[in-house]
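Have a look at the structure that comes next, please.
Shown here: the complex without one of its protein chains, the others still in place.
Going by the order they are written in, the chains are A and B; count residues from 1 in each one.
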Amino acid sequence: MGSSGDPAVMLDRILFDLFAGLAILSAILVVTRRNVIHSAIFLITTLLATAGIFLQLHAEFLFIVQIILYVGGIMVLFVFVIMLVNLDVSLHQMQFRRQWWVGLLLALALGAETVAAIYIGRLGLPGPNTAPPAAVLEPNTELVGRVLFTAYMLPFEIASVLLLVAMIGAVVMAKRRT
Amino acid sequence: MIGTGHYLFLSLALLLIGVVGVVTRRNVIVILMSIELILNAVNINLVAFSRLAGSVEGQVFAIFIITDAAAEAAVGLGIIIAFFRNRETVLSDEMDLLKW
Partner (left out) sequence: MMHMLQTSLEVLKPFLLPLIYAVAIVAVLPLIAGYIVLMERKVMAHMQVRLGPMRVGPHGLLQPIADAVKLLLKEDIVPESADRLIFWLAPILSMTAAMLALAALPFGPGFQIADLNIGLLFVVGISSMGIFGIVLGGWASNSHYSLLGALRSAAQLVSYETAAGMAIVGALLLAGTLSLRDIVEMQENAGMWFAFAAPVGFFIYLVASIAETNRAPFDMPEAESELVAGYMTEYSGFRWALYFLAEYTNVVVVASIATTLFLGGWLRPFPHTHALDFLDWFPPGLMLGLAGYSLFRAPKQPVLIQKLVMVLVAGMFAAFAAILLAPILATHLAGASSIALLVASWKPALHGGFWFLLKVFLYIYLFMWLRFTFPRYRFDQLMRLGWQFLIPISIVNVMGIGLGLALHRQWGWPVAPALILTTLITLAIAAALAKTGEKKESSEAIVGEFWGSGRDA
């Protein structure tokens, strides 16, 4: 069948498997590492894998925004703060709470609920063989920009006010009271 | 062909790992990082549906979520630094000033 041997589809599949596997593996490592800096590095890997998924979904602008903002901004902030608050003694303390099994049960319950919800609503999802109207997303940056500045102008302005407030808040919070 | 199901399961997996991280770890910074994982899971979901439904609005929403995550990380880390200056700890168990 063409759909299983078609090179573009195979490439899609390989890329998705690669990025998805990397994302899940790194996410598990983020949550389980003892050294916080190692967790941060694996979070960077997870974010890069997520950016890869965005690129594979033809969302180029989001791919690059993820790299510039998340990896190049937020993670740099995380790494700086980890360096400021890192204690050597933390390497010998217990990293997980005593009731970690409650957390796992909670996650399993949440997972079961979500899988049940997806299964019940599975007929409403786009099927695997309907070709998505990919051309609709094509000049991706232009489209995103146009929608952002016309239909979603109000949330855009509110987001900038939010960033201003966060900036002022972070500076005030982290200042030394002299 | 990669259908919705694949992206949904990937997103669900990241969400669950993030939830486990938030609930289980003691170090507040790792909790914040797990929250970022949850937000990324939501983003993947949004972008997957945006592509499979052919509308760009999912990506716009994802951009807003990234902006929000940046603001939240900045303020959260500011709080952690301020707390660390007073109490010299980043473990959530020991942040119990309001307990009676």
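We take it that a residue touches a chain if its C-beta (ideal position, glycine included) is under 8 Å from a C-beta of that chain, and two chains touch if they have at least 3 such contacts.
It should be emphasised that the depicted structure is a prediction, and the values quoted were computed from it without experimental measurement.
Touch, as defined at the top, links the missing chain to these shown chains in the whole complex: A. Only one residue in the set A:L25, A:I64, A:L125 or A:M167 touches the chain that does not appear here, and it is A:I64. Note on the undisplayed chain: of the listed residues A:M83, A:V115 or A:V172, the one touching it is A:M83.
Residues 5-7, 10-11, 14, 35, 37-38, 41, 44, 60-61, 63-65, 67-68, 71-73, 75-76, 79-80, 83, 139, 141 of chain A touch the missing chain (whole complex, contact as defined above).
In this section, only the chains that are shown with their structure count from here on.
Averaged C-alpha coordinates put the centre of chain A at 8 Å from the centre of chain B. Those residues of chain B lying in contact with chain A across their complex are 1-8, 10, 12-21, 23-27, 29-30, 32-34, 36-37, 40, 43-44, 47-48, 50-57, 59-60, 62-64, 66-75, 77-82, 84-85, 88-91, 93. Interface residues of chain A facing chain B in the complex, by the touch rule stated above, are 3, 9, 12-13, 16, 20, 23-24, 27-28, 30-31, 36, 39-40, 43, 46-47, 50, 53-54, 57-59, 61-62, 65-66, 69-70, 73-74, 77-78, 81-82, 84-85, 87, 90, 93-97, 100, 102-104, 106-108, 110-111, 114-115, 118, 122, 125-129, 132-134, 136-137, 140, 143-144, 147-148, 151-152, 155, 159, 162-163, 165-167, 169-174, 176.
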